[in-house]
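Note that this complex is displayed minus one protein chain, with the remaining chains in position.
Up next, chain A:
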Amino acid sequence: MHEMSLCEGIRGIVEDQARRHGFSRVTRMRLEIGRFAGVEKAALSFAFDVVMRGSPAEGAALEMIDLPGRAMCFDCAEQVELDDRLSPCPLCGGGRLMPETGDEMRIRDMEVI
């Protein structure tokens, strides 16, 4: 979707953290991406390499950690984990599910020098 904008967000956070913690280079970064976040990981990875050029995170290894997507089933009133946004409820087969988690997109941590 807007992987380039997301990487600009990452760059802003990196530059902010570099000022705050006084590091010069990020060697590895771990992102947490929810299953329903709509992030195309290949596109994010490509945009990351491009957008980080000239920043402390240029050349950093990027790792993406999947977070599960959970939804409330309006038929059986249980919170269930879904592999796919449009899957039916694994408990009752119902089709009306409201996502409650899984839209996360965040930097978990960075290794820096």
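To be clear about the criterion, contacts are C-beta pairs under 8 Å (C-beta built on N, C-alpha and C of every residue); 3 or more make two chains touch, one makes a residue touch a chain; residues count from 1.
Convention: contacts and distances are computed from a predicted model.
The listed choices are "Bifunctional protein PyrR", "Hydrogenase maturation factor HypB", "Septum site-determining protein MinD" or "Spore germination protein GerPE"; the UniProt protein name belonging to the chain that is not shown reads "Hydrogenase maturation factor HypB". The missing chain lies against chain A, touching residues 1-2, 5-6, 9-10, 12-13, 16-17, 20-21, 23, 27, 31, 36-38, 74, 85-86, 95-99, 103-113.
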